[in-house]
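Apart from one protein chain that is not included, each protein chain of the complex appears where it belongs.
Lettered A and B in written order, each chain numbered from 1.
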Amino acid sequence: MTQHNNISIAITGSGGSGAVTAGLILLEAMAQAGFYGLMQRSAGPQIRGGESAVMLRFADHELCGPADVFDLWLALDWLKVRRFVDEIPLHGGSQIISDPMIGEPPAEVTGQQAAFIDLSLKQTAATVEGGRVNMVGIGVLAAMLGLSVATMHKAIQKTLSDKGKAVISASLAAIEAGMRLVPSGSVPLTANWQVATGERWNISGNEACGLGALRGGVRFVAAYPITPASDMLEWLAPNLEKIGGTLLQAEDELASINMIVGASFGGVASLTATSGPGLSLMLEGIGLAVASETPITVVNVMRGGPSTGIPTKSEQADLNQALYGPHGDAPHLVLAPLGISDAVFTTQWAVCLAERLQTATIVLSDQSIGQARAIVSPVPETDMLCTRQTAQDIDGEYRRYTLTPDGISPMAIPGTPYGMYTADGLEHNEKGTPSSMAADHNVQLTKRSDKLLQTDYGEHWAEIAADDEAVADYLLLTWGSVSGVVSEGAGRLRDQGYSVTVVAVRLLMPLPLQQMKNALSGAKKILVVEHNYSAQFYHYLMSLGAIPQDASSLARPGPLPLRPGEIVTTMTGEQHE
Amino acid sequence: MSESDAVLIKPKDYKTSVKPIWCPGCGDFAVLSAITKALAWMKLAKEEVALISGIGCSSRLPAYVDSYGFHGIHGRVLPLAAGLKVVRPELTVIAAGGDGDGYSIGGNHFMHACRRNIDMTYIVMDNRVYGMTKGQASPTTAADWDKSKLTPHGTGVPPFQPLSIALAAGAGFIARGFSGDPNQMSKLIVEAIEYPGFALIEVLSPCPTFRPEQKEWKHQVRQAEDIPLHDPVQAAEWLAADDGMSSGLIYHRAHPVWQALHEVGSTLADIEQEFRI
Partner (left out) sequence: MTVPHIQSVEEFIVHAHALKCESEEQLEMCADSLRAHNNPEAATVFRTLSQMIGETIQELEAMAEGRELPQVPPWDFHWQLVDDPQCMDEVHYLINERKALELAQLNEQRALKYFQDTAEVVTDQAVKELAQRLHDHEQRFFQYIEQRLQQLEEDVAHHDDLDPPNMPE
């Protein structure tokens, strides 16, 4: 059932105002206080000085996506706020905290029903040496949320540890000054929230992918910087070094994909991370990995497309490319994490499957996962078979692409005596010698396809949340990052008395069709939910005959995120309040 | 050389049973010969050698050498080789390919491989033509060569200067070999393998099918006397003055080699600690 103890807060301001830092501090403070949280961000195109917004949501339970509306909005200034005002929907009870000295809010803001809390943030900041408006603002929010001074101390220490003592003490003083702006005796917004006692993590989606990669055994990464994937690489670079791995910054994505193919040929599990434009450049290399049966993993942190698109905002629009991008018949795997925590598991699983099946795996994360940060329960290590079958003690003629019952041929790693062979992107025979003969082509095509289709992927292909009823009224079928929003929408539908099943697909290709049909069987109304314009997932499922003809589609492009209320209204046809 | 090593050198042992598809008379046969001679002379274990290539006539070479090999995609030989060498530094990694593969579609990687200076040898078999696709002009083709239907008036573009560009991009080992002299070439290959860093050997390798006039190279190529040079300015001047027919090790200078850095002693559990509240 829907869990109600949650609050959504937006902090906006132009660059230099410290909105992002404020968000990070508040997230850490709420974590210190024993709560869960989610911080997503939206930024303008400028490197510095651009407008930015952080969208926070806090709760006494783990969160899986944004709410419908924001309860509080801390506006540090109104500069270019129009650019993302539609990303901050408000409701009648919303409150906007701002300083009248920053000027008049634009009509798009005043036109909404929210109440304004006018506070002298600037003047208060001026009373503290080195005091900044964003810190005063955090103080206000902290007091409203019922956070203690001690908690704020801890959060500041942790978040600003590398900024020096002067900054830390000035920040603390400003926060405390801000806290004093809230009348004492007001009831904290978290008054009746449960406080978590167990261990929790503060982790971003990109970090979660990186951690999953390391757990999967990745020890080589080559990549070219691209928004919104870069901070995964920045996390991986130092951490790979610590455990004997390497990250190499390549000259372009053509280089990075081929570097990881080369490294994997050398026997080391290898990965690259990129976003849509980079994935486009990598397609030929992915085909090479498929044809030469060299395991690789490509994490694509999707952003708005096509072309350069909307680099800083999220969309699930690269599905078609991930499924069909490489030329020729190039069977490979496509997976998608269902949220931030799940990015650890899904990336690890992707690496393991690539290693085990000697093929290319594409992981479709996106900006709403990658650049978001959450307070979550620790993600336990999952046991899974990650071993690549290698050829050892070779006796007699070695055949790299020898036919086996499961289609997987033991791979000789350079350095193995008597295993010398030439891996090839040209069609080849079992030995690896180039061949354009029909028989060899058929045999190798079948081998590469069958080894993926014959694998039992187990229960992890999707997360299925069903009610006890034998037949669900509604079945919500979705994938990747929007799964969290869909789950929350499903919870509300259940509150309204409907029986709802959610099928959130993690393994998109090859899709375990029989399991999918079992999961869907009997559902009265099926809605396929995804975050792109052209309903790519819906059409994919239709093309496979995975869903009935009367299944409907909710497909909406970014940059606005899907919200739980949208799921409810689409399903019931009623307007959500 | 120790006594136990004192045996006859048999380059043939380093060849596979796969027969080259190259045209009779192709200069690439001599490169294959020079590579096997160099490997045999150095007595390298076959399984410790990896030959990496892209696409093109010359890129077929790995299949003919009895070592590990990867015949990758067009233009990407250097990244493929770099990835392998970074994770397996103990291997001898030799990248090979043609002028189109290396200087045109792979031109960006060429420059960055020169400056990144990962320890590997890159042999470019330059015949100034695209052989696999039937004789179109390549980056090193003379501007007025008008024998291709694709450029019936010649390319009108001055040819790419691979050695000058390699020098400018920071390569520390620059040599030119000639397929008419595989023994000299084998010496360059041995020196390139022994050089710590990225070593470029440009090989004049005639195409008897599309550039039969290159048979005359035999009478034009000469071993240069005044090399190797160690100063980049002198080398730049030398290369600018050269007619492209001088062979030998032209430029040799030590540069820092790209190497992976590792801090040992951490576990994944240590790394996960940073996420804890």
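In the analysis below, a residue touches a chain if its C-beta (ideal position, glycine included) is under 8 Å from a C-beta of that chain, and two chains touch if they have at least 3 such contacts.
Being a predicted model, the structure only gives us computed values, none of them experimental.
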Contact partners of the omitted chain among those displayed are B
Answer key for B:Leu44, B:Ala168, B:Val190 or B:Ala224 versus the chain not shown reads B:Val190
With the full complex in mind, choose from B:Gly107, B:Gly135 or B:Pro196 the residue touching the hidden chain. B:Gly135
Among B:Glu47, B:Asp99, B:Asp119 or B:Asp181, choose the residue that contacts the chain missing from this document, as touch is defined above. B:Asp181
Missing-chain contacts mapped onto chain B: 1, 3, 5-12, 19-26, 29-30, 33, 37-38, 41, 55-56, 132-135, 178, 180-184, 186-187, 190, 208-210, 215, 218, 221
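Going forward, only the chains that are shown with their structure count from here on.
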Measuring from the mean C-alpha position of chain A to the mean C-alpha position of chain B, what distance in angstrom results? 42
Chain B contact footprint on chain A (complex, rising order): 28, 31-32, 199-203, 207, 211, 214-215, 219-220, 222, 239, 241-246, 248, 250-252, 254-268, 270, 284-285, 287-288, 292, 375, 378, 412, 414-426, 432-434
In the complex, chain B touches chain A at residues 16, 18, 45-48, 50-52, 60, 62-63, 66-73, 75-76, 78-88, 90-91, 108-109, 111-112, 260-268, 270-272, 275-277
